[in-house]
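All protein chains of the complex are present and in place, except for one that has been dropped.
The letters A and B name the chains in turn, as written, and every chain counts its residues from 1.
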Amino acid sequence: MVYGPHTPDDRSRMLAALGIASVDELFEVIPPAVRARPMRLPPGLTELDLMARLRTLAGHNRVDLASFLGAGVYRHHLPPVIDQILLRGEYYTAYTPYQPEISQGTLQTIYEYQSLLAELTGLDIVSASHYDGATATAEAALMTCRATRRERVLVSRGVHPQSRQTLGTYFVGANLTFDEVPLVADGPAAGTTDLAALGRLLADPERPIGGVIAAQPNLLGLLEPMGEIGRLAHAAGALFVAAVEPVSLAVLAPPSAYEADIAAGEGQPLGIPPQYGGPYLGILACRDSLIRQIPGRLIGMTSDADGRRAYVMTMRAREQDIRREKAASNICTNQALCALAAAVYVAALGPGGLRDVAATGAARATELEATLADAGAPRMHPGPYLNEFAIRVPDAIAVHRRLLHRGILAGVPLAELEPGDPSLADGLLVCATESTTAEEIELFAWALRDELGSMPGVVTPGVAAAVVGEGRR
Amino acid sequence: MSVTGPKLQPTIFELSGPGRAAGHRIPEPPADALDRLPAYALRTSPPALPEVDEASLVRHYVNLSQLNWGVDTGFYPLGSCTMKYNPKVNEWAARLPGFAGLHPFAPDETAQGTLELLWELERDLAEISGMDAVTLQPAAGAQGELTGILVVRAYHRARGDLERTEVLIPDSAHGTNPATASMAGFRTVNITSAPDGGVDLEAFRTALGPRTAAIMITNPSTLGLFERHIVELLEMVHAAGALAYMDGANLNAILGRFRPGEAGFDVMHFNVHKTFGTPHGGGGPGAGPVGVRAPLIPFLPAPRVLREPDGTFRLERPGERPSSIGRMRGHVGNVGILVRAWAYIRAHGADGLREVSDDAVLAANYLRGRLVADGAFEVPFAGPCAHEFIASGAGLKRATGVRTLDVAKRLIDKGYHPPTIYFPHTVDEAMLIEPTETERLETLDAFADALLEIAEEAHETPELVTSAPHSAPVRRLDEATAARQPNLRWRAASPAPETRGGSH
Partner (left out) sequence: MIPSDLRYTKEHEWVRVEGDVATVGITQHAADQLGDIVFVELPEPGKRLEQFATFGVVESVKAVSDLFAPVAGEVLEGNAGLATTPEVVNSDPYGAGWMLRVRLSDPAQLGQLLDPAAYEALTAEG
């Protein structure tokens, strides 16, 4: 009886009302041949012991290191007001708002989330969220095939490999195919989508393309020529999907500006902590004409019987419980509480605040770039970036490991993200946000310089203290 | 509902005013921060996001929360959703900085705590279900279903059997089941249920054949009944060379009593936001782990969590298991939710979990007994039920014109969240009622009393019922206009609010 209220007396009364002697009689319908043996699990813990065990486990995770990890998941300052609101039981213990009269809290906050993302993306139809950026990208790709009745999409290798892999899995079931568009190997556009290759792939009359997907910024942190990509896609009768990072939309041109038909993205940077991978937030938005193709819930504004403004789940006939095998998607649960977190985050920062997050990240990244180049690790690509880029480091995996032991998470090795691409094997993908400190940047550069055998630079007291601290661990 | 009375709110946009959001949260960037970016890539005008001071922001969201009904507010007997109490220690656990602050690309050696927790959770779920292995990757039950059915597809193809293009699904199934089959490229064959609510064995026997890849069965069924013919059904399925998938949404009825993998199911999904007490969040996030028997392990999504001989943990490397169906989503799973599920299982242990099902089934049968005795609603299927049961308002509708929808809305006035209505589709004017194990006996009795009252009102003052709710923050909504003229985002020209009592 951990959380249940029933006393032995309660149980006796219920059994008596049913005229049975034991609850076992209620399970007699289970055929004897398949009745379970007792489960072998560790015995139930008291709350005290449970918390102690959880503290121990959490303590085995190293979250105290200087982190330059990005690749789609970003460490941002999270205003504490977000969690205070998320902890309100009326929000987090509520179910899907099937009874709208007593769910206006959930419904209005999600409508506001839809509206905020419509502002950021410039696309008017925003779903009430998908599972995460990778599945949102996969569903966007499926949408393009449904809408154009074509069976093939093109995905730039600048799109996150996890999104490409997820798309691949979803495409297997849907019996659709996709090709990857290579990135330019060298020159000023190195690391961005190869437009000539894209043009050739689009021009193949045997393989009409339903959708073209590119990311902004792309996996390598670089800015892509989204307008060009969109023009090429539309000229071939394909739809254009932009995979976007939401904080960047405070300063970067939004999908509507470059005529994207659909936007997909990972909403984690909007007020959601990293949590080792989830739950996150799948952003999925599209222009008006695709409203019947978009999967997932949609919250609409309407009025009640007395004329009051109110909110309700709408266009439900598209969803699985009604369409069943004809539904565009089987999605039922969305990520409502994460969408609420994102809405509160954006509202708490305001347009100026969100812009500052993006711009401060960019400024820190500029410092990081200069400092690391000075330490012997220049950028791999020359093109413009916002707050993330790849540096070239000889023997990158080994150096990364040694930096780890010095207390630095020196980004994500590109060899792990793109194991099949030898040209990226000596790359480390690093990022900076407004949470990255000058001390962390100095520490990284100092340690890197040391590892690469360059002349040691001047060590500031802050860095020295940090290094000594590391030695004590 | 709340002490001060629920207050409708204007949108956050309408609370906005230039300069109201004080810029104090992070340091200001240098003025030239974006100068190095090319003009073509930048916005030409800022997004019209709301500018709100923190106090107004908080009032907005606090007041909106008071318009919501959660398990923390009151009884929430939604059949098939398992709205049990969400333990608060689990919220503390998930928020521990060691868990919440861990980046998914952190090297394995810095993630040993989470990896160990995930590894243990896989084993716990395998033990609970009698399966040989579990993946924690799927983001929700529906995604778990898709994962499971794609694993089935991969299994058959690996054996060279490309003819199995059909999935058999009973007509009482949750809509996600046939939607999943379609997404995985299969044709759904709908199997009509038997009059007693169980599977029609003969209908299955006729439909099973060399084209059958799998059957998808919810057990106990969506009618709240354990499949008494489960052994014969599973034998029949395997004899036809097909696999058996169990939709685990109703696992709360059978913990410690039935282990699907041991009984012969090949693959199943769990809804941790149902059985294992992780919160529903207003519609998510949840998680939908999938359990499989040994022959299906090679096809599970990647990466799996592995334990090395030296006791450390790591993630599978890309390409390490080539027969995997690949990735269903980014990263390893909804870890924040899985931490809560782990804590729930550890708090209960085997005895505690068995008691959960005992109490859930006892409570459902007790409440069902009350409805049978009161006689106001039909209870179409013979008892005992599992953790939920079906009642029908068909008779009441015939006698008074009042429908189940109206009864549901009137329950709101009585202080309850309505049960699931009009599902499953196989019962007319259905109510699917699932009390769960965390409700007091007094609540069950009061709820039964309320239903009886409403039935009496339906006879005496039907308009009171058909125009309910009267005491909710809003009355019934115009869903037709919402669908015909969708307004899915705020625009300055949207209709003005009519706030009751003022908000600021």
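Following the convention adopted for this analysis, a contact is a pair of C-beta atoms (placed from the backbone, for glycine too) under 8 Å apart; a residue touches a chain by one contact, two chains touch by 3 or more.
As the structure is a prediction and not an experimental result, all values here were calculated from the model.
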Omitted chain's touching partners, listed by label: A, B
Options B:E14, B:E54 or B:E479, residue touching the unrepresented chain: B:E479
Residue in contact with the excluded chain [from A:L87, A:A317 or A:A398]: A:A317
Missing-partner contacts on subunit A, residue numbers: 292, 315-317, 322-323, 326
Absent-chain interface as seen on subunit B, which is shown: 422, 479-480, 483-484
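Definition applied: only the chains that are shown with their structure count from here on.
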Distance between chain centroids, defined by C-alpha means - subunit A, subunit B (Å): 21
